[in-house]
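Okay, structure first, notes after.
With one protein chain held back, the other chains of the complex are shown just where they sit.
The chains carry the letters A, B and C, assigned in the order they are written, with residues numbered from 1 in each.
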Amino acid sequence: MNQLLQLIAFGIVQGATYALLAASFWLIYATTRTFHLAHSVTYAVAGYAAFVISVQLGLSLWLGAFASVISAAAVGCAIDAILYRPMRARGASVLSIFLASLGVAAAGAAALQLIFGPLVKQVPGFPNATLYLGSVTVTRLQVLTAFCAAATIFLVFLFITRTRTGNAITAVRTNPTMAMAVGIPVERISVLVFGIGSAMAGLAAFFETISFVAYPTMGLQPVMFGVIGVFLGGIGSIRGAALGGFVLGFLLVFSGLFLSQNLGVILVFAVLLVVVVFRPEGLLRSPSGA
Amino acid sequence: MGGSYIADLANQITFLVALAVSLNLLLGFAGQMSMATAAFYGLGAYTCAIMTAQGMTLTGAAVIGPGWPFLGGLASAIVVSFVGGLVVAAPAARRVRGDYLILLTLAFHFLVVTIASSWVGLTGGPNGIVVPPIGFFGYEINTTDQAFWFLLAWAAFVSLVCWWIGRSPFGRLLRGIREDEIAIQALGKRTIAPKSLAFAMTAAMAGATGAISAAYMQFVAPTTYSLDLAILVAACVALGGPGNILGSVVAAIVIGALRPILENVPSLSSDSAVPWQTVIYGSILVAGMVFRPRGLLPEGLIAMRRFPREAISAVPRVVQATLLKTVGERDQPALAKSSVPNPMIASPIVRVRNLSKSFGGLQAVKDVSFDLHPGEIVALIGPNGAGKSTIFNLMTGAIRPDQGEVTLHGQSLAGADPCAVARSGMARYFQHVRILPGLSALNNVAIGVPRQAGENLAMTFLAPMRVARGEAEVRAEALRQLENVGIAPHANRTAQDLAFGQQKLVAFARLLATGAQVLLLDEPTSGVDPQAADQIIALVRTLAQSGKSICIVEHSLHVVSELADRILFMNAGAIMAEGTVEAITTRPDLVDLYFGT
Amino acid sequence: MTTKGKWQDGLSRRAVMLGTGAMAVSASLGVSGVARAQDVSGPLEPWFGKGGKSAGAGLTWNHGLNLALTGTGASFGQAMTRGATTATDLIRASGGPTIVLKLNDHQGGLVPPAVTGVRRLISQERIQSLGSSYGPATEALFPLIANVGLTTFWSGGAGPTGLGKTDVWITMALFALDPATGGLAYLAKRFPSAKRLALIGQQENGTAAINEIAPRVWPQVSGGQIASTEFVNIGTTDFSSLIARLKSAKADAIFTTIYGNDQGYFIKQVREAGVDIPIMSIDLGTPTVPDIAGSAIANNCFLAVDGYQPQNPNPYNALFVETFKAKYKTPPDYFAANFFEATNILAALIGRTIKAGKTPGRGSVLSDAFQAGPSFPSVYGGSAAAAGVMTFNLKDHSVTKPLGVFQIGLGGVLTKVATIEKNSTTLGPA
Partner (left out) sequence: MDLAKDHSGTPLTVSGLSARYGKRVVLTDVNLHVDEGEIVTVLGHNGAGKTSLLQSIMGMMRDRSGVVRSFGHDISRRSYYRNVAAGISMTPAESPVFRPLSVVTNLRLGAYSTSPPDLDDRLNEIFKIFPRLRERRDQLAGTLSGGEQRMLAIGMAIVNRPRLMLLDEPSIGLAPATAAMIMTEIARLCSTTGVSILLVDQNVRSALRLSSRVYYLRMGKIILEESAKAARARDHYWDLF
């Protein structure tokens, strides 16, 4: 019973982080149809930004968080504006955009290593503590991470569903021709979703960095999990993507009930294969066929 | 294994060449993205290692191996990775494509690597397995210099095989599938088997290369088979030019040589050579995709050289007067309509009986019946949404009717898919041409020729002479059909470089090459200039005169009036009237249906 | 090199003088050239004898190092290079051969760059001996080493696969295996109420410690039982599910072979989950682990290992620490120490070969020099008066070195709490 409760607690924490990553990848992927694996570079840059601000420059952690989010948004927007937009304008295929994205992912991580060196970078200073709920434990940082992740997803959800610009994003995502017809500048919306999606990844990267460390290839695994979350949950809505990320985190943790830790990953990939093949629309079908 | 460093470098590059070339078969020719290259490379390496060195045990009892000779290990690696390729292809060949295929192969990659590092009993876990060296019948290869010739031969062999497949009719089929799978099915060709085979061949070649590299390195460990390797190989294919084997070879050599060159640059420390290599090839990949998306050596480069691009006028210069004249022509009595005595007497070749189909609540087709006779041109007309295209889709098996059936030569087509329908002699011409843009005009037509021996991959290797003879006939036939439609001079030009009207003619030639008796033409003249339209109209007439049955859907009424022996007027899914052009166009009720009230 | 004030505190005057002397000698040699016929005194003289032509002075020797210079294990490679460089400086200053280090990056344990890179070192850089690290990245070299007869010192991540290989000499305790028994014995003695032991392994070198040694030894030394056995993948950063299982297993203590950065993630998450039971690890050489684990590292964590302590007063070690600090402004760690020792052994073997009237070079000629005496000084163990001793087993090429149990403090500082012996439950005083 205790084990179950503890797994639930950890599942929520992990699930919230993966949900944030999935939602961030979803926003970019669903709106612009870009298989943006270079998201991993954005993530790592955000981690290093926190290091530069909070450690190298010795400023506060809050500024570090700010720097993470801003730098991630800037990198994401830059990749879209400098790379993807001209490619789209030239009618590049999905495959060549994906390969260009791979190129950025590979070159970006290597460039970070050349700049900051291969060693991990620590950003200490968060006053962490363990919280006890009976026998179940979580740390303050885990709670904060999960809370911020959930709050961010919720805010982005509100933004997308309640604001004029958010509605324009939905418009571009579901009906680009009509969006153009009503005068929504599609390319600007594209830069915008790259900015927001990247900022979300930047937040996740900040929390990983202050929880543990930053290193050049730190973005690869989180982005992979984000991608998996999106396809697991369904690309039709942000709720589907977030649900997919959450299910993924939960699955990884919960496999501990009956599987050794090293087999949890295998389970995840097996589930993913089944979903992709037999239910390609994802676990959550989108409403109204969008 | 001893031997010189230079030979070793060359050997490492041969592995990269073999992997890039084999991936090109899948990515370049069949158009299927795979991130599973490293996974299959590793699958082969581990299979070889297990058969030769580790052995497989289940619940303590030895199942198979160890102690197999190198060649046994190699053979088992080929078999295992071939089967593995088929397993991955099973979902990939049917419905998974695009982004899903990328994800699927990525997931497969991680699955393989995770299993390799956690199933310690089988794979040695992260520690890997020490593998005996490459050896044949007691002769062992022990230095890099000795291995070089063998590995060079292997890379050359893989390149030759891929090149041979690429230029064979099977390769043409793959490229056709890459360009437009639906068009290929509509020509009566199966597409799932060739795609699966391409996957499995690529996997088998990567697996065999993995087995050889394992024996060459005399070691396997999971970290060797990383995603970075998969990216590197994909980069080689993309940069060299998908569909161009030579391009992959060149790109693999260049990119493979990058690291050793950088390592020997004195100003770089040994710990920055690797990131610099990654930065450089990553940037080349990005730049390549932006500025030269078809690669350094694009597919069909040589053909393009031989036939330099002619200036094709962007917009055909046809003055309005000509157009107005064609309008006027309509008033003259219709000229050479097809001249089969009386179509009603000859027995129908196609019978459509009581076809019905609804989508959701919408009844798209209601109880439609009609016949097609040899030598007859029948036009389906009606306002938008009348159900004309749905009838074509039902006739060709693209969608299944709720009720009713279609018979061809007296045989029911119930349950047949577009491929089977095309094989039994009813072929479709698509409104949007569905040309294969990356193939030459000749190959576009040649792919339509049915029952080619060379489309069977095994025949390509087992009976090369027969395939070569067959291919000569196919090309002759294709050329003949191109001559028929009057564009033989453009035979070797890439289809996408032709004017749209010429593309339509190529599509016609392809349709004729199938030898189909019944032709379903969906807007054969849409989108072309009047000259080309006239050419097509004349062509369709000739075809009908030669005894083919033709059914057209056409919105341009003047085309209909020039061609059709009989018109079926459709509205709201049902046939409202049937008759000659004159009979239909003079009925006021049909005028109201067509032009509104 | 004016950092005297910084490193004076907590060090013996003798050590300081030795270090300064080493600097002076090395500087003077740098100016005046090398070849000298006469015997030369130098900082290493107390343990390796006088330098000079018969010790290899004037000889330029290319020594390859196969290390992780990039990737997540890059910190190892950096430390190892520094340890070896410290040794080459001292060797030259002591009238030994000029050992030139030639580096190869195996990128954190990748096999193809290891094999190709070492081939490059052999044919391009003309190396005559090799130092190597990591499991797979070293094991993959065995066929090559056997083929060309390259004397190799396996000084990082060494495992039992290297035992008995011609020309391969393991200069460190076998990862996880050698100290496991002693570590378990200490755990039982220090925490007598601990009965239920959780075992957590990583499936690389040292699985035998989890699968065989611990299940055999723990009931003997504690009368307790194994509460659970788990394996995690290398590269794991999230241990949530493992920790939940660990908590429900009601273990009293943990014995783990998790190593590398993963260990930092593991310790941090275990402690943050409120699990305060003692953790006995077998590897804390990774300098980044204390970075990652933060303060959790100082909470009831122990290490059974050929643990290196920079503050060990052993004079050989003092010399090493001073020289190292003077050059790198930071104290050396475990990996630097191992490569320091191994490089000095290399120089000693070269000298022995010359003295035996043979020409040192590639092939087994250096390995043969081990026969003249299997013992060498060590920066481990010993006392303020004498260096520690490491003794090679000439049959299987393993080494017996002082082993210890250490308590880990903040920033990864180790405090020795017991001395242990290879494969033995005997505990000695700190």
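Here is the rule we use: a contact is a pair of C-beta atoms (placed from the backbone, for glycine too) under 8 Å apart; a residue touches a chain by one contact, two chains touch by 3 or more.
For clarity, every value in this text was computed on a predicted model and none was experimentally measured.
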item	value
Touching partners, among the displayed chains, of the absent chain	A, B
Touch with the omitted chain, as defined above, among B:Thr407, B:Ser556 or B:Thr580	B:Ser556
Touch with the omitted chain, as defined above, among B:Gly72, B:Pro383 or B:Gly486	B:Pro383
Residue, one of A:Ser54, A:Thr137 or A:Thr170, that touches the chain absent here	A:Thr170
Touching the absent chain when the full complex is considered, from B:Asn354, B:Gln496 or B:Ser546	B:Gln496
Contact set of subunit B toward the excluded chain (per top definition)	314-316, 318, 320, 323-324, 327, 330-331, 383-385, 431, 496, 498-500, 503, 523, 525-530, 533, 555-558, 561, 585, 591-592, 594-597
Touching residues on subunit A - with respect to the absent chain	89, 164, 167-168, 170-171, 174-175, 177-185, 237, 286-290
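The rule we apply is simple: only the chains that are shown with their structure count from here on.
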item	value
Touch-based graph of the chains, sorted into line, ring, star, complete or other	complete
Centre distance in Å when subunit B and subunit C are each reduced to the mean of their C-alpha atoms	57
Distance between the centres, which are taken as Cα means, of subunit C and subunit A, whole angstrom	40
Multi-partner residues of subunit C (at least 2 other chains)	69-70, 74, 203, 231, 233
Per-residue multi-chain contacts in subunit B, two or more chains	114, 118, 271-272, 274-275
Interface residues, subunit A side, partner subunit C - complex	2-3, 6-7, 10-11, 13-14, 113, 117-120, 122, 124, 128, 130, 132, 135, 137-139, 142, 212-213, 215, 217, 221, 252-257, 260-262, 264-265
Parts of subunit B lying in touch with subunit C, wherever the complex brings them together	1-6, 8-9, 12, 114, 117-118, 120, 125-128, 130, 133, 142-144, 217-221, 223-224, 226, 260, 263-264, 269-275
Complex interface listing, subunit B residues touching subunit A	33, 91, 95-96, 98-100, 102-104, 106-108, 110-111, 114-115, 118, 227-228, 231, 234-235, 238, 271-272, 274-286, 289-290, 293
